[in-house]
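Only one protein chain is missing; all other protein chains are in place.
Order of writing sets the labels: A, B and C. Residues in every chain begin at 1.
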Amino acid sequence: MNQYRVLIDANDEKGLVHKVSSIFYNYDLNILSNSEFVDKENNKFFMRSVVDGDINKCDLEESITSILPENCSVKVIEPKKKNIIIMATKELHALGDILIRHEAGELEANILAVISNYDKLESLVKKFDIPYVTISHEGLERSEHENKIIESINSFGNVDYIVLAKYMRILTPEFVQTYEDKIINIHHSFLPAFIGANPYKQAYERGVKIIGATAHFVNNNLDEGPIIAQEVIHVNHAYSWKDMQRSGKDVEKVVLSRALKLALEDRIFVYANKTVIF
Amino acid sequence: MNQYRVLIDANDEKGLVHKVSSIFYNYDLNILSNSEFVDKENNKFFMRSVVDGDINKCDLEESITSILPENCSVKVIEPKKKNIIIMATKELHALGDILIRHEAGELEANILAVISNYDKLESLVKKFDIPYVTISHEGLERSEHENKIIESINSFGNVDYIVLAKYMRILTPEFVQTYEDKIINIHHSFLPAFIGANPYKQAYERGVKIIGATAHFVNNNLDEGPIIAQEVIHVNHAYSWKDMQRSGKDVEKVVLSRALKLALEDRIFVYANKTVIF
Amino acid sequence: MNQYRVLIDANDEKGLVHKVSSIFYNYDLNILSNSEFVDKENNKFFMRSVVDGDINKCDLEESITSILPENCSVKVIEPKKKNIIIMATKELHALGDILIRHEAGELEANILAVISNYDKLESLVKKFDIPYVTISHEGLERSEHENKIIESINSFGNVDYIVLAKYMRILTPEFVQTYEDKIINIHHSFLPAFIGANPYKQAYERGVKIIGATAHFVNNNLDEGPIIAQEVIHVNHAYSWKDMQRSGKDVEKVVLSRALKLALEDRIFVYANKTVIF
Partner (left out) sequence: MNQYRVLIDANDEKGLVHKVSSIFYNYDLNILSNSEFVDKENNKFFMRSVVDGDINKCDLEESITSILPENCSVKVIEPKKKNIIIMATKELHALGDILIRHEAGELEANILAVISNYDKLESLVKKFDIPYVTISHEGLERSEHENKIIESINSFGNVDYIVLAKYMRILTPEFVQTYEDKIINIHHSFLPAFIGANPYKQAYERGVKIIGATAHFVNNNLDEGPIIAQEVIHVNHAYSWKDMQRSGKDVEKVVLSRALKLALEDRIFVYANKTVIF
């Protein structure tokens, strides 16, 4: 008996739960957990079930697809480690948190490599026997630099997610489109406040009493992709922007790891520049 | 077309979602929202659906019951205002919050009356044209006092919930059994820490850095009933226990109102001295 | 023996604490609490002390001023109820929370009146024996309308703070300047995100996972005044913008009441479009 995650995304109509659960029943599957959501405004139906049984994945996918409205998406996924590549620049905290969780066996992931535009984090990453690739951006056009990165990513085989653990360079639309809904970024502000550079300085100057961090998928427009997770902490007048930056690191790493975990467990649907998370 | 809330509590077995959704389908009901939970340890299945259609309630209840395992509980509830009675002693904040929410139309409830062992809150309650009954406990045995309260409650007709908005007297097992799973209390600590009298003083003496409040159903053992909602706030060394008490009031009122709202919307299942909340 | 709050705002230089505490010592004052903050970037010193003794206020103010650098501000304040006027439109929750706290004796304030552009909240306010003034904006120029409001405010005598408890009209610079650093507003978003109209709808459309509220002083630029307090709650994909609005009310009322309490206790310094809060 194996576990499978069934992810359904379809136009809504009456009887969908009934139809899908009928198929589970006919396949003699046991439902371990079940979540549904209907976006009434857009007439969309989302469902994530974890089932237990003995099936052929493609077979089940086809059966479910056959009873759903057209243009639906059905995925039957066997839980296993996904392949991820981490991109970072110079900061250690977010990357370090992922490395420790990986070491602790908390993540359903193989870290294929860490790619950075500097060699600063190499000694840390090497401790964990993970390949570290330095691809300097100096003297390169943005597209040249990214092509080198894509080449490097390709050299590690199939990649499920690219995690930007404080990768401090803007990505071109071409790069982003290559990995649509596969790039998870941590932005060091409570989006949509303080888009762009140095959000802690912006927050300090505005005199906010709460700062935060946002994990999101990256799409064409910088910092405007679908939000996966957000968290905040309270600050006060005694915080300089450097203090905010320091305290913010703890939020950044927690939020990025939370978002990554949701992705690895196939809990996220992306739709209309938003996420549905079960 | 009317909305109905369908609440199911049964021993778990394969196919329950399928069977129930088949019935919804046969009754031509539209599922507006659907939540399920299986307690694997105890092999129990819980489901709450909101459906939309044109049905006979008893009919639907019987149909669902007929396809479920024995000893199940099925309730089909038409959303409407429930009748509540509030009991309080001298403190205004939790009662006041409920009165304001009631006035704002936020609560699906008719407040039949406020019953207190003091007349201190009478002028407030009267402002809102709600009956206020003072039943002093002085010179009375506990059971005598409670009998008078029960008599008063009965005089207001059918009661769905009794809300203890800082009612500071211990209730006897007899009283509690009369209103099983119908009495919602707010305890001014983060249970199970600081059971009993003056929890803020206990918290102060222990030097905790967080204080909280707990809303729960009342059962025989004081402060040990099924927990509905909890919330906390941070404190520090500069808080006297009076400061904690003052700050704690804001948490108390929020938590009690949240628990009451959950109850009024039929979102709570009580099971094994715990709650399942959808 | 009386308590006094001493508020000092001066350019920083070595020895300020020493000099001020010498004066307290010479006046035979007991320091009950003491908070200091130095903004190193702007070289500004802030201090709030609560002292206990038998003094002449003006005398103490002059003594402290005489030993501080030029252009300092020194206030010696005897704790007593401040006079406030609340402005509201149609929503009940924030106003109601203040009324209940006032009734409970939690606020060091006299509510002189509630002024609204609609009569919708009149019956609630009248319950608490507080004057309610309806000044409709219909058919009036903005300045005409505000002049009527100012006239009404003036008729109640000296006002320490004007609390905008969901007053849904934009105020002119003229009005705002009349009550500089005296108008406290609650904005229903986590500023600076979602400035302007219908922030919950904006938040819903952006797909945020956290919503919030911000209490701030009002200055010329809408929603850009010095922030006093902020708070947030988590939301998810299942929240419509109406749900966010509903849940947000609880945050709004808590934040506004918290900000008001800070103001009434003379805990806020306004400086460089920010607040220092002790």
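Odds and ends about this structure:
Throughout what follows, contacts are C-beta pairs under 8 Å (C-beta built on N, C-alpha and C of every residue); 3 or more make two chains touch, one makes a residue touch a chain.
The model shown is predicted, which means the values in this text are computed figures rather than measured ones.
Note on the undisplayed chain: of the listed residues C:15, C:105, C:139 or C:157, the one touching it is C:15. When you scan C:24, C:132, C:190 or C:269 for touch with the missing chain, the hit is C:24. Although one chain is not shown, part of subunit C still touches it, namely residues 14-15, 17-18, 21-22, 24-25, 28, 30-34, 36, 38.
Taking the complete complex into account, residues 33, 92-93, 96-97, 99-101, 103-104, 106, 124, 127-128, 246, 249-250, 254 of subunit A touch the chain not shown. Residues touching the missing chain, restricted to subunit B, are 37, 39-41, 190-194, 206-210, 212, 226-232, 236-238, 240, 272-277 (touch as defined at the top).
The definition used in the following text is that only the chains that are shown with their structure count from here on.
In terms of which chains touch, the assembly is arranged so that all chains touch all other chains. Averaged Cα coordinates give subunit B a centre that lies 35 Å from the centre of subunit C. Shown for subunit B are the residues in touch with two or more other chains, namely 33.
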